[in-house]
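Certain chains of the assembly are absent from this excerpt, and the rest are unmoved.
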């Protein structure tokens, strides 16, 4: 069997599961990478229930917390990962800089390692066996339409401000949405959480009570489930303030519609994704998969993703695949020297623009919590369903 | 006898696109008479009837009843009622409700209209089945209900489009007697479309023979049968031979043709037993077909076989010269 | 002879039986079984517990959602029936030539060939706050503020349902109407019935079977829907289907199964009642 | 031409509005799919171009439209053929009133009215528990059949309700075996309806979404892909796809009508004097 005959099947959300990557893999590595893009619920579902339908899972860390115990994925030997050392600290120790405080929620490092191959429980610190190789991550906040709001927005509380009645939105993905809710409730001073990433039943009830009330009062125009729905809601003016993902902001802006990814005083809600290997991968396919991972971390993909507003797990290598101006704008928070375009050629920023929230360290340094799967997740899910149905 | 209350067709024309279904016909239907419209398929009988009923618009001409032109009125206001070939009973309504339908439409209250319906059901002898649905009735019973329903509006003229054709021969004969009786009792005009000449003869005070969208002959049943005007009528009414004699077409009743030792020679081509008679078909040397209706006793006294030579005679007075 | 009739009947029906057995009966059994199982975050495990049901019947929200499901079904039914009947009536009794009837009928069925989802989402640019409808209303001066309830509301949900499913009403009603003997209409007219009385006393009663069949389609389609409600209400409204699909999305299969069982029983009961009024096999 | 009653005009207007209502969204999509390159999913139009159609034929950022189209097409054909064969067989069986036919009939009705997502869920669960892989050509295929077969069966009921049994008796009388009777008499006579069943089966499959949702496995069918696109694609490409699929459907109907028309003409050429007597 030759390497060019190998086909690896990868699935994930539309965020990173891009056909360009597959093409580039074919060019650089010679084998085939088939991409299937799904929404995040389907991603979880497939990872947990259909281990034979994929070779590589491109999933988020909180999903990993759910999926890993099923044993559908195999741990990866870090010694085979060339750029392992250059991976940012968030994914290893949990700290961006040695002095950082570890944020609440399912922080990537807490589900990033296991004791060894075959282990189904997570290790507390680096072990040399990784569950997911980090690929992409970001710090999320609220997106707003400054033109339609016309005043500064500083706090998560604004999401429930009656001023925006019928013009607000949050996302309908429970594990992420609950964190946004928690940010809002905490900012409003209504609830003090011991750990937003691991709420008690009472905390969950209280949180939903506040949001259900708001929903019944018509605060929300719609809930969105995927990236692009949020773009459409914002671009069409149906919504002026909502939880949003960074590239969604740029997508709105690229249509010439003003949109700001508003840094808030309470900090960011962050998320991270990585790729995991199916249990069933062996032999040449497994080797090819490692090769793919090493290639992934070697910079091209990083650059590709960073030029859309995400962060790469190994920023250093990505830098080589970006112009100085791009690096300055996206990573260092500097004003753009010229037009900043995404890999598809759309102009995302004009000369002089700076990135909302500033540099990598300013943004990732203000993470208040990570998307999470909590102990009371099942309870939370039920409540979430009831909230949606209310 | 003409009266002011007759139904009159004046230069009546019906066109469907390019087809002329009824071509400029004029006729007076005497009040209280039983008229049969007779003719082959497609000659325009139904079209005529449906124009009178108001279910088909009049292309040209007018329909006058009781001195006033009714051709623009809606069906229910013409003083006519129609009985449909398949009876068109409402399948979801009981017999009584079918009969009471028009009163219901007029807003008559239930007891009153049921009473009226019962009376008519009595007339057609169907009271005992008043609560059945049409599907639970035999053909003859359905016909009576249809009749009762048509009569409940107290029409001046009852129009019947092949009312007997859905029945079996036995029932057909019984029902035609009933139709006749009813018409006599009610004294209203019946216009009955059929393509059976026996039916027309048995029922009609007046027969109107149609062909190719026009009236070929109209008159009392006996006149039409005894003196067909055209070859078509003679052949269509049946019982007639049409042969050429001295350069003219003549009609000769089959029952007037006798077998004799001398006379018109012919060769027997078919022998059909008909009960009281035997129909003997033979070919003349001129290639014309002659049918002789021989009383069966006479025939079997001297039977003939196919192929045998016979001679026919008839009384000269029986020969009837045809127009065309 | 009698024996061989059964045997050859069985042989010919075997493929259908196999498919329905494997992909209808077995799944239903599976759902019933799983509805008693337990679930973890990511997996389900065999058990025999009533948790799923006790939660289902214990939750006020679930009751409300069932109610909402009926509400959608009922309102959609009323509209599809009114529109479907009128359209079928027009086609069957007012269009004269058969060629024209067929042409117009086909015209109605053609949109059915575009993906449901695409047809559904294409309402969004039409109904949105800055959509065509609102722009038009504002420019005509009917309103001066965009009408909010056009989109992401019960209105838009029902609009989409009516849009998607009216055809399911038109077809069977049209079919039954076409089989009404035309002479019955003439007989009614002859008996002095006005057009409306004919409609009310003759056509309507005779169209009942078609209406029933259409009703069965519309009611089951609406009750089983989960995607229209999600799209058209911007996830703001819920019906039972969404409850199930949310559970499925979150891997809560036993809970989804329990809801499914209740939904299935409800639907079958409704259909059972409707079937009492019509013999489907005869009416086709 | 006769004068029409007022009600005709009222109803005609109603019908017109209904057609507009039916076509409105399709037309909206149609128009929006011709947006200029800078256009979005909503009005106003930003120029007019074929850009998004061209885009459709190029590699998308995510997904695989043409792969999905191919799969849907193949699946549609599979479902179509199976539906025709199975429903004809079942239709034949049901004419015999064999033992258990009532049960099977109610199964078919259940299959028709069961909410689609339950099939999806149940089949998914079974495959899962049996450790089988779900795939559009196995589980997806079977799930779609639970939707197309009852329709096919109902159509067959309608067909056989009107089918004159004496054709078969005549064939038997002429020495045809059971199979020959079906092959040479029954099938040719019901063939036009079978085309209907086939078309129906194909469309229902081609458009099927809910029953395939959890049963199609790694590869999307077209409706699933479209569903994915509604959440992943923010450009009028999706409208271009909609427009194209509509045109594709038109094409199929058109081809069907054309073949019927040609067949009709071929028969008409042979001439007729039916009804003219002997």
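Here the chain labels run A, B, C and D in written order, and each chain numbers its own residues starting at 1.
Simple rule for what comes next: a contact is a pair of C-beta atoms (placed from the backbone, for glycine too) under 8 Å apart; a residue touches a chain by one contact, two chains touch by 3 or more.
Here the structure is a predicted model, which is why all the values come from computation and not from measurement.
This complex, considered in full, has protein chain stoichiometry A x1, B x2, C x1, D x1.
Going forward, only the chains that are shown with their structure count from here on.
Set against the C-alpha centre of chain D, every other chain centre is closer than that of B. One simple way to say how far apart two chains are is to compare their mean CA positions; for chain A and chain C this gives 38 Å.
Inter-chain centre distance (chain B to chain C, centres taken as mean C-alpha positions): 53 Å.
In chain A, the residues that reach two or more other chains under the touch definition are 49, 225, 232, 236. Across the complex, chain C meets chain B through its residues 181, 183-184, 186-194, 197, 201-202, 205-206.
Interface residues of chain C, counted against chain A in their complex, comprise 39-43, 55, 59, 61-62, 64-65, 124-125, 128-130, 148, 151-152, 233-236, 238, 242-243, 246-252, 255.
By the touch criterion given at the top, residues 53-55, 74-77, 81-82, 84-86, 88-92, 101-102, 104-106, 149-150, 153 of chain B touch chain C in their complex.
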